[in-house]
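The chains shown are only part of the set, and none of them has been moved.
Letters A, B, C and D name the chains as they come in the text, with residue numbers starting at 1 for each one.
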Amino acid sequence: MLLHHASWPEVEAYLKRCKGIVIPIGSTEQHGPNGLVGTDAICPEVIAAEAGAESGFLIGPTFNVGIAQHHLAFAGSMTLRPSTMIAALNDWIESLTRHGFDRIYFLNGHGGNITTINAAFAEYYANFSLDAAACPVRLSQRNWWELPGVGDTCRNLFPVGDGMHATASEVAVTYYAHPQAVKTVEMSPKIAPTGSFTDAADYRRNFPDGRIGSDPSQATAEKGAEIVAVSRGALIAELTAFFGVQPLARAAE
Amino acid sequence: MLLHHASWPEVEAYLKRCKGIVIPIGSTEQHGPNGLVGTDAICPEVIAAEAGAESGFLIGPTFNVGIAQHHLAFAGSMTLRPSTMIAALNDWIESLTRHGFDRIYFLNGHGGNITTINAAFAEYYANFSLDAAACPVRLSQRNWWELPGVGDTCRNLFPVGDGMHATASEVAVTYYAHPQAVKTVEMSPKIAPTGSFTDAADYRRNFPDGRIGSDPSQATAEKGAEIVAVSRGALIAELTAFFGVQPLARAAE
Amino acid sequence: MLLHHASWPEVEAYLKRCKGIVIPIGSTEQHGPNGLVGTDAICPEVIAAEAGAESGFLIGPTFNVGIAQHHLAFAGSMTLRPSTMIAALNDWIESLTRHGFDRIYFLNGHGGNITTINAAFAEYYANFSLDAAACPVRLSQRNWWELPGVGDTCRNLFPVGDGMHATASEVAVTYYAHPQAVKTVEMSPKIAPTGSFTDAADYRRNFPDGRIGSDPSQATAEKGAEIVAVSRGALIAELTAFFGVQPLARAAE
Amino acid sequence: MLLHHASWPEVEAYLKRCKGIVIPIGSTEQHGPNGLVGTDAICPEVIAAEAGAESGFLIGPTFNVGIAQHHLAFAGSMTLRPSTMIAALNDWIESLTRHGFDRIYFLNGHGGNITTINAAFAEYYANFSLDAAACPVRLSQRNWWELPGVGDTCRNLFPVGDGMHATASEVAVTYYAHPQAVKTVEMSPKIAPTGSFTDAADYRRNFPDGRIGSDPSQATAEKGAEIVAVSRGALIAELTAFFGVQPLARAAE
C-alpha cells in the first residue's frame, strides 16, 4: 500500500495491524550519458512500490533529493546540505512516530546518503538518550543493492562494467520502471574510470561523463525487471523480520 | 520533460534553449474519507507532468512533504517545520541556479504551503539584497487551482460542495491520475463544515473526518481529466510568459 | 495598558481578568519621499496604544524590524531573514504563554510580514501537533488596514492614489502619531507606478522613489486621526471577540 | 534624528555626512513593584532620542526584547534565547552596513544583554576573520549607566539603595520619560536583598519582589531628568569620538 494512495482511515486501519513503514530515499543527480537524473530515487521507489503491493506493507513518499554536492558540476543535479537533510528527516520521522509508527525502514538508493541518514538517526535517538528516556522507535536504512541476493543477480547480469556510479544495474531498474525514458548512448570509454572525489569540480575532473567504473549501455528493461523481482522478494523478507509482522493481505488499490 | 527522466546531457541541452523549470510542491496529509494522503503532491505533479510533456518545459522532482502540522491528528499526515522547509527549499533553489536556471516556478498543491514558500523566497532574495547584489533569479509560486480558467471549471463541475479541503476537484484530479486508488465512501454529513483551525487537535475537533466544506464523493476520474486538461493549458501559457520562451518541441520520452 | 508601562504586579492582576495581549508588529523600511522609515511599526503601535488605553487590553512591545529585504536598496531599510524572524517570534510567544497568555493577537503593519508571521505560527503549533498535545494557545494576526471599516475610511479620504506601498493612509497615520515628523515633498510622478518585485535591486528598478501606486502627499495628520479613530474601535471589537472578555475598566496610567 | 521618523532621502543625506548610528537595546522584564516592564528599553531609548535630537546623530529603532530568562517567573517578562538574539542582531547589523553605516553603537539598558551582544559582535567579525578579509565596520556597546559622569550622578541622587536591578536610577529615568506611568508602591523590605541567580525559579526564590539591592521608591521624574541630562551629554561626546564626526546641525523634526 502506498501512503500517497491511501486515505487516512485506511492508514488508521493499517496501524492496527502493523506499525512499520518504508520510506524510499534517493537523490536527484546525474547518472552518466544514458542514466536518468532521478535514478537513485526511482530505484528504491519502484522496488518498494512492488514490495508494498505484494505484501501490503505501507510505503511512504519518496525522499527524492539527497546529498549530491559532488554531482553539481553536471546539469540537473540537486543537493541538500547534510544539516538540512538531518532536519528534514527528523521532521519526517517525528511525523510518522506521532501516529504510532515505530519501525521506519529507509530503502536507500544513493551511497552518498548513507552517512547523513545515519547522522539523522543519531540526531533523533539523542533526544531520548539525553533525556534518559527509552526510545520506542527503531530506524533502519538499507541500500537496495545490498538486499540479500541482489548483488549476485547484478553480477550475473553484468559480469563486467556494472560499476560504482551510474551502474548498469540501477540504469536497468529505471528502464524497467520507465521504459519510455530509455536512452541509447554510445559509451566512451566503454567502461568509465574509477577513483575518489571530493567536491563537484574534483568529481567532474576525474569522471568527465559522470560514470564511475560502469558501462551502463548494457542496461535493459528486461534486466531491470529481473533485479526488481529479486529485490522485491528480499525486501519483503527483511520487512517481515523488522516489522515483526507477516505480510498483510494485499491492500485493495 | 521530467528532470527525473532526463540525462544530464539532455538537461544541459535544454538549458541552452530555456532557463526555466517547474517544481511541483505539495503535501502528504489526510484528505478526508475518500481522498488520498498524497493528494496535494499528486495534483501539481500530474498537471506539471502533462504540461511538461506537451510543451517540453522541464519539470523537476516533486517536493512532497510540506506544512501540514494541522493535519497530524489524522493518520498518515506528515509535516515539515516551516524553518526546515525554508532551508530545504533554499538548497533546492541554490542547486538549480548553480546550473543556470533563473526562472523557478513552484506549482503548489497545498494552501498551507503558500506562506512558507513565500518566506523561503524572501530568505533567498535576502542574500542578494543584504549584499547589495542584483539577484538574477526569479522565483514564482502558483496554486494550480488558481490558474486561469481552473476555478470556473471546478465550479461548473461541482457547483455545490467543492469545498476548501479535500475538495471534490482535487480528489477528482487524483482519481484521474491514479484510477486504481479510487475510493467509494459515503460522506456524513454530505457537505463538511467550514471554519478555522490552529493546531492538529483543534483541526480534528472542528473537522471530524478531515474535510472542510466539501463533498468529495462527487469526484470522478472523468471530471479530474477535465480539470487537468484546463490546468495543463493554463500552466503552459503561464510558463511561456514567465520563462520568456515559447514551448519547445515536445521532448521525446 | 501598555506592557512596557506596567509593573509586573499589574500584569499579574491583568492576567486574572484577561489572558489576551496585542503585539504590534511592523517593519523598518523606506516609505517613499515623504514617508517615515518607521511607518509600518508606528501605525500598529499607535492604533494598539489607543485601543489599549480605551479598553484596558494589554499591548506588548512593538516588533519593529520585519521582512523588508526588498526595500534594502533604499537607505535606512532594515530586515530580518525569515528564519530569524520565525525564531524570534517563537521566543516572544513562548515567553508570553509561560505567564498564561493564551490569546496573542499580532496587529500587523507590513504586508511583507504576513507570510513569515504565518510560518512562525505553524512553527509554534507544530510543537504541539507533533507531540499529539492540544495547544491551549490561539495566535492571530491582522493587518490594521483590514480591520472592519478601515478600508472604506481610507478610500473615502483618498479616493485616488492611496496606493499599495507608502500609502497616503499609512503616512497620514504616522503624521497624526508624530506631527513633528511631517515632511512636505513634491511627488513625481504624482502617482507612483504599480507592479511586482523580487529582491531589492529589482524593487528599486521598478519603483525609483520607493512608492507603489500611491500619492502620499495627500497625507495629513487630521486624516490620520480619522483613520486611527476607526481602527481603534474596530480593533477593540475584534479583541473583545478574540479574547472572549469585555473591555476592562480603563487602566490607570 | 530618529531613523523611524526620517525618510529614506534624509537617511541618504545623513550618510554623506556621518556613517554612525545608535541602536538603543534593552529588555522587557519585571522591574520590581513600582518599575516598568519596559524600563531597560525605555532608558536607552529616551537618552538616545534626546542625544539624537541635540546632536543630529541618527538613532535607530529600539531592540526591545533581550536576554531575560531569569525574570520569567514574574508576569510580563519576555526573553529571546541567546542564539536567537545573535541571529537577529546580525541581521540588524548586516542591514545597516549594507547602506554604508560603519560605526554602530549599541546603547544598552540591560546588564543581562552584555554578553550576548558581545557574542553577536564576535559572530559578525568572524565572517571577516575566517575569510581573511578586513572588516570595515566597528561595533560598540555601552551601558548607559556607565557613560562618564552618570554613575556619580546616580550615587549623588541615591546615596543609599540605588541597587543592581530595578534601580532607583533607571526607574527615575522611566518616570521622566513617561510621567503618566509613575507608580507609588511601598517597598518591603525598604532595600531589597542582593545575591546571585541562575534560572527564573532561582531568581524569584532569591528576590521575591524582583528587585536586587534597590529602593526604587526614591525614584522621581525630576531625578530622572537629571540623569538623562548627564547621560545625553556624555553620549554625544562618546558618539563624536566613535563616529569621528562632529555633531551635525540639529535635524529638523
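Details
Here is the rule we use: a residue touches a chain if its C-beta (ideal position, glycine included) is under 8 Å from a C-beta of that chain, and two chains touch if they have at least 3 such contacts.
This one's a predicted model, so the numbers in the text were calculated from it and none came from an experiment.
For this complex of identical protein chains, the structure file gives a whole-complex count of 6 copies, while the figure shows 4.
Here is the rule we go by: only the chains that are shown with their structure count from here on.
Of all chains in the assembly, those touching chain A and also chain B are C.
Chain centres here are means of the Cα atoms, and by that rule the chain farthest away from chain C is A. Shared residue numbers account for over half of those found at the interface formed by chain C and chain D, and the copies are therefore classed as meeting with the same residues.
Rounded to whole angstrom, the centroid-to-centroid distance between chain A and chain C, based on C-alpha atoms, equals 47 Å.
If you average the CA atoms of chain C and of chain D, the two centres end up 24 Å from each other.
Contact of a single residue of chain C with at least two other chains is seen at positions 72, 79, 81, 83, 87, 129-130, 132. Taken together, the touching pairs give a contact graph of some other shape, not a line, ring, star or complete one. Each chain pair that touches appears in this list: A-B, A-C, B-C, B-D, C-D.
Those residues of chain C lying in contact with chain D across their complex are 2-12, 14-15, 28, 30-38, 41-42, 60-62, 64-65, 72, 74-81, 83-84, 87-88, 91-92, 95-96, 98-100, 178, 180-181, 183, 185, 210, 253.
On the side of chain C, the complex with chain A involves touching residues 129-132.
By the touch criterion given at the top, residues 94-95, 98 of chain A touch chain C in their complex.
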